[in-house]
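A single protein chain has been omitted; all remaining protein chains appear in their positions.
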Amino acid sequence: MIDILLSTEPLDVSYCISLVQSPECGGIDVFIGTVRSQTKGKQVVRLEFEAYERMAVKEMRKIADQAMSNWPVHKIAVHHRTGVLQIGEVPVVIAVSAAHRDAAFDACRYIIDTLKQTVPIWKKEVFEDGEVWVAAHP
Amino acid sequence: MIDILLSTEPLDVSYCISLVQSPECGGIDVFIGTVRSQTKGKQVVRLEFEAYERMAVKEMRKIADQAMSNWPVHKIAVHHRTGVLQIGEVPVVIAVSAAHRDAAFDACRYIIDTLKQTVPIWKKEVFEDGEVWVAAHP
Amino acid sequence: MEITVLAFGIAKDIFGRESIQIEIDEGRDVTTLKASLEQHYPKLKELASYMVAVNDEYAHASTVLQTGDEIAIIPPVSGG
Partner (left out) sequence: MEITVLAFGIAKDIFGRESIQIEIDEGRDVTTLKASLEQHYPKLKELASYMVAVNDEYAHASTVLQTGDEIAIIPPVSGG
């Protein structure tokens, strides 16, 4: 079972966990991204996330499919938020359940690492004195 | 910040997450153990966890201290339940926050791996036709 | 043929809007499109890199563009 969500609403971590929980599973690994107050020593005011929505959902599903074939995991939820996020808010939640924990850890880490490389979502950091699209320039 | 709990009450995953959340952190990794309905193909009725309480809390704290010195992590919560647990219930929750996700993943995995090796807690699997202390015999 | 190119993130800032129309010859590929875009919008060349997506999939340099394709500029992603 794979559950993919791209939403402008706040993400619900407990709901993600409940989606993957199962009596066949011995462990769940959950990764929760949170908005940091500082980046490279500079105070962040807020973040703005933008997505190429249809393609982002497709790529998120691809990654979850790959994780399913690479590791013996049971259920995967990948939820990503877009729009304006304040410090401490949650842009991404990844929950993976498996019979044995190693697979859950490996798959969860693979998903967040790959998501950050391939899913068409962009983050703009807004500072007091300007803003920058993260990773855009060398 | 390290928060250690050994309790006969159901564990609260959201509370564990809130304990480690911080504006200085970019990611939280959470491991949630869950009681499986089957072990080696045999139907499990329930589990019973017993702890040498004072020493278990001490060993849990040692592991969290080690994780804190081995990785740049910010806050750690290690909650373990004892007593009778039904299928799907949660014996253990480990939540680790860090500025960067690699440290959170590595530390969380280290904590659960080490906890299973050194913390004096014992699990009895109860089946329809008997019961067994896990790992007791070769 | 005239094609529509969607822009996201910094590409939207460079184009000054969410999509642009551009005229390219039939049978041309992604490499040609990028060259043409970079001529009109030289700031694209300042990016760390950028990809082109055709119909919601990352396209190769040699992918041939066809009328009706949904084409998008994908600057370096930074989700998660």
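For the reader, a short list of remarks on this structure follows.
Per-chain numbering from 1; labels A, B and C assigned in written order.
Definition applied: a contact is a pair of C-beta atoms (placed from the backbone, for glycine too) under 8 Å apart; a residue touches a chain by one contact, two chains touch by 3 or more.
It should be emphasised that the depicted structure is a prediction, and the values quoted were computed from it without experimental measurement.
Contacts of the undrawn chain with the visible chains, over the full complex, involve B. On the side of chain B, the interface with the absent chain consists of residues 33, 49-52, 54-56, 58, 80, 91-92, 112, 115-124, 133-138, using the contact rule stated above.
We take it that only the chains that are shown with their structure count from here on.
Using the average of C-alpha coordinates as each chain's centre, B ends up farthest from chain C. Annotation: 23 Å between the Cα-based centres of chain A and chain B. Centre-to-centre, using mean CA coordinates, chain B is 48 Å away from chain C.
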